[in-house]
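In this view, the complex is presented without one of its protein chains, the others remaining in place.
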Amino acid sequence: MNSPDRMQHQRVLRISCPDRPGIVHAVTGVLAGAGANITESQQFGNADSEHFFLRLQFSGGPSSEDLARALRQVEAEFGMDVALDTVGRPVRTIIMVSKAGHCLNDLLYRQGAGQLPIEVAAVVGNHPDLAPLAEFYGVDFVHVPVTEGTKAEAERRITGLVESLNVELVVLARYMQILSPELCRRLHGRVINIHHSFLPSFKGAKPYHQAHARGVKLIGATAHYVTPDLDEGPIIEQDVARVTHQFRTSDLVSLGQEIEARTLSHAVRWHAEGRVLLDGDRTVVFR
Amino acid sequence: MNSPDRMQHQRVLRISCPDRPGIVHAVTGVLAGAGANITESQQFGNADSEHFFLRLQFSGGPSSEDLARALRQVEAEFGMDVALDTVGRPVRTIIMVSKAGHCLNDLLYRQGAGQLPIEVAAVVGNHPDLAPLAEFYGVDFVHVPVTEGTKAEAERRITGLVESLNVELVVLARYMQILSPELCRRLHGRVINIHHSFLPSFKGAKPYHQAHARGVKLIGATAHYVTPDLDEGPIIEQDVARVTHQFRTSDLVSLGQEIEARTLSHAVRWHAEGRVLLDGDRTVVFR
Amino acid sequence: MNSPDRMQHQRVLRISCPDRPGIVHAVTGVLAGAGANITESQQFGNADSEHFFLRLQFSGGPSSEDLARALRQVEAEFGMDVALDTVGRPVRTIIMVSKAGHCLNDLLYRQGAGQLPIEVAAVVGNHPDLAPLAEFYGVDFVHVPVTEGTKAEAERRITGLVESLNVELVVLARYMQILSPELCRRLHGRVINIHHSFLPSFKGAKPYHQAHARGVKLIGATAHYVTPDLDEGPIIEQDVARVTHQFRTSDLVSLGQEIEARTLSHAVRWHAEGRVLLDGDRTVVFR
Partner (left out) sequence: MNSPDRMQHQRVLRISCPDRPGIVHAVTGVLAGAGANITESQQFGNADSEHFFLRLQFSGGPSSEDLARALRQVEAEFGMDVALDTVGRPVRTIIMVSKAGHCLNDLLYRQGAGQLPIEVAAVVGNHPDLAPLAEFYGVDFVHVPVTEGTKAEAERRITGLVESLNVELVVLARYMQILSPELCRRLHGRVINIHHSFLPSFKGAKPYHQAHARGVKLIGATAHYVTPDLDEGPIIEQDVARVTHQFRTSDLVSLGQEIEARTLSHAVRWHAEGRVLLDGDRTVVFR
């Protein structure tokens, strides 16, 4: 949790490495020695994989270059992956959409309200329907139609946009196309999708139809990182809502959109705040 | 629950009266005799007040005038309040706002997506900030500033708008002004407010500050009909979300806005679908 | 919802039949003509299957025999399945268990507290561990061990108990054996199982291990009628709770038991109150 005032002039340090004694002491020693004051700290040791995860926020201290240099020794000693960033720095993001606008609307509203530390470099749609919504928020809309024959060309355009716009995060906001395995691999850990079911229930197409046929009493949505295995990527967030026998499929869709929008926005926010760390097929979410 | 296709050519009949044997049989008899086919039916007998509530949806049958005439005898016999309407008919609505746009954004998005059977006659704001959002959705924005000296004049303008625009429902979407007791009484059962706490906790001003000070582990929002007793009107819907000691007041505000928006939109939808009946200080909600 | 005082001297009528105009009028006409006063009524028309479901509670009226006779004409006219019972009549129940006692403990406590209209004819366990708990509540415990060689014999004993004890409902309260397809068919709609996952996720064995491996952010439980297709029977109730990356499988088990116990108790209560009607592979639950 970060209110804007706390986020000013703070930095976030994320570390993962094999678990062993002394990690926290070593890292906090570097920070204390550099005059930094830790304001938030979370850690997790996965006892199965014996891997350790740490997220620290701190104020004060030297420049990030100097701090990176100061961390180099412990980094080597413990075999750490280290990431250092400024708290609240907007993450360069592309949002990909098709025709349904509920997730896009929620993301853009929250970004505009200062509740989502992302900078939307572009909205990319395979249909033009959501161009006006993007424009209302002052965001470029890029129409990249996808047909069977143009799929490869479309992927090249998307890849080109990711590169030319320095994109760090791709959000699939009910984008109804499947990314190629190559693109999934290239953007590993940087593409978040919202699936309109409580995974692993109802993978694939038309999950609300499947949910209706099965007669479930709760429906849900799942935000996850995209991997080449469709609907199998590491889960970031899930949420559900109660339904009854009275709900027709169209009612499930309507209620479900509400769950999808908030689940995706939460996942994007936590990712952008550096709170989500990949732990194999799972995620560590430091809320 | 109503999917669009079910709502076409259907009507809704709402009845409340003192409870006694034979009501349902009498009403369904009139409908069956008129060739109407009931598609949805809910009823509730309040054992304390001995009052009975009924909501019926039906297809087929004669014109509403003829049906009203056919119902007249049972209406008199049982002392019924009867309301007959077309399912899905958009309810003429004014949305009143101040500066925060989260509830307005949610209402207008859902209305535009066909999920909210209202017709927004105007957005009225005591600040001009949300005019662009209203305009994006093609809705007139009326700026009615309120200062100590102009409060009476502002109420007259609001009352004038309600009358000139044939408004059936007024939604206070985080409108930060208190309506006068006279206006509350005049629009009894037709003004819905969203209060940013789980009532009756944290009535009055700055509920998130109160919630933070009290150290609650869940925060909530309450949609209710407005009465002259501030924050005491009949509750239509409430929802909550979990928080921890880490949440600062600004974090409660941010999460709370999400709860407020969906709670208000649900209440407005159920009201507009004729699912909310007043039962003294309480509501009957036929979902 | 039924408080004890309301349930005295009330009866419940459950009807299902092909949907067509006039059903409610016809049934309420018989009841009104017989001097019965309807106190609760719920109905549902499945638009896909065009099947209609009705549950009525009423006070007053003639004997159940006379009422059944009076209903015979509409029953034939509409092709109805009719069930008439006394509200609150304890349903003769067998609870089947293995070693884990959390569901049994919850069921027996609620039954003893007057919150569950069942009469526990026996607790049947394939292990003897839970005999003391059954005995504390004054319920017979029958030990029916199951090994590969004795499975058929065990099923015969269970069938024998169901018959000799006039059992109407069999509750599998974390019973770790699979009933034979024959027994499932014979007791269709009369056996409720609790599965320790949010079905259709994590069917089969060790669902909490599966949930941990998949990294889900919510875990759940599902109460459903048992059919020959394992974990595929009509769902009566589901519930979930939030988990994080910190939960080990044993933590999921511990939290999950809480969800299982309340989900199963709710399902058993609604079944015993005649609130659950089978609608093909789904259920109608009139809460």
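All chains are identified by letter, namely A, B and C, in their written order; residue positions are counted from 1 within each chain.
Going forward, a contact is a pair of C-beta atoms (placed from the backbone, for glycine too) under 8 Å apart; a residue touches a chain by one contact, two chains touch by 3 or more.
Because the structure is predicted, anything quoted here is derived from the model rather than measured.
When the full complex is examined, the chain removed from view is found to touch A, B, C. Screening B:13, B:124, B:235 or B:261 against the full complex identifies B:235 as the residue touching the chain left out.
Within the whole complex, the absent chain has one touching residue among C:11, C:102 or C:224, and that is C:102. Only one of B:85, B:129 or B:279 touches the chain withheld from this view, namely B:279. Interface residues of subunit B with the unshown chain, by the touch rule above, are 44, 46-47, 198-202, 213-218, 220, 234-240, 244-246, 248, 279, 281-285.
Summarising the interface, subunit C meets the missing chain with residues 1-6, 101-102, 105, 109, 113, 115, 132, 136, 246-251, 254, 257-258, 262.
Seen from subunit A, the chain kept out of the figure touches residues 6, 20-22, 24-25, 28-29, 31-32, 35-43, 45, 47, 60, 242.
Here is the rule we use: only the chains that are shown with their structure count from here on.
Viewed as a contact network, the protein chains are fully connected, with every chain touching every other. Between the two copies, subunit B and subunit C, the Cα superposition rotates by 180°, quoted to the nearest 5.
Our note on geometry: subunit A versus subunit C, Cα centroid distance of 41 Å, whole angstroms.
Mean C-alpha position of subunit A lies 35 Å from that of subunit B.
For subunit B, the set of residues touching two or more other chains reads 6.
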